[in-house]
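A single protein chain has been removed from this complex, and every other one stays in its place.
== chain A ==
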Amino acid sequence: MRNLLPVLTVVAAIIALWYGAAIMLNSTWAQDKATRAGTTLSMTELITDTWSQKKPKLPVPHQVAAEIWQTTVEKKITSKRSLIYHAGITFSSTMLGFVMGTALGIALAIGIVFNRTMDMSVMPWVIASQTIPILAIAPMIIVVLNAVGISGLLPKAMISMYLSFFPVVVGMVKGLRSPSHMQLDQMRTWHASASQTFWRLRLPSSMPYLFTSLKVAMAASLVGAIVGELPTGAVAGLGARLLAGSYYGQTIQIWSALVMAAALAAGLVSIIGLVQRLTLKRMGMA
């Protein structure tokens, strides 16, 4: 609770800046309207206008909050206009992609740690895979998978997986290699097999690295899911809301989808953080 005050101070500063920026950015449009109507605006009128436009360049926090309220609490979840409905769609492909990415990442890391050939051959490709802009490759994944009859959740989850396996591979390779020489020598003196060393030493030692990777992977997975929703024709999901919003200049809708995405990411990452704290505390590693 002691760090509540600094956090609130920063939040207050950001909101103040935000309102100020909204006045600056939206005032041109307010002045244009006034000129066309042949009136002049007082300072108060100008500020009121910039904070309540229908399609402002920068919507103010209370407009975004009102939009979120209308599209979450006041809409049925089944409605296509419900932000919760869209967030749910993004959430499901985020989770599926996250699980697939984590599994792939761990499997690759095990291969890299135990097999010298894989260490030499796979790692460069893993790194190369992340240098390709996801925006370029996402439509191709969608199109190719569609051509072989796979559509819906899976193609989007594949894009999430593509982004989220990377931090898991890197973290787990480091984690599985984290036992000291002494600990590995110790296993050797007991004539322990590779699998015994893996389950009893390498895997438990890698836990702090795994959780850190999972946090990054979860955030990346959400980005992947949103990017995956863009080329699907903006049917559903937070990505679709962003795209539809930008088609029609609905800045308030864009911002509310952004805030929702951020809240979703924060929620998911903090759940991992909680599991991390509990697990590492139980393991005596926190």
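The rule is simple: a residue touches a chain if its C-beta (ideal position, glycine included) is under 8 Å from a C-beta of that chain, and two chains touch if they have at least 3 such contacts; residues count from 1.
By definition in this document, contacts and distances are computed from a predicted model.
Chemist: Can you pick, from "TPR repeat-containing protein YfgC", "ATP synthase subunit a", "Acyl-CoA/acyl-ACP dehydrogenase" or "Taurine import ATP-binding protein TauB", the UniProt protein name of the chain not displayed?
Modeler: "Taurine import ATP-binding protein TauB"
Chemist: Check each of A:Asn3, A:Thr78, A:Thr131 or A:Thr189 against the chain that is not shown and name the one that touches it.
Modeler: Residue touching the absent chain, from the options given: A:Thr189.
Chemist: What residues on chain A make contact with the chain left out of this view?
Modeler: Contacting residues on chain A, toward the hidden partner: 180, 182-183, 185-192, 196, 200-201, 204, 282-285.
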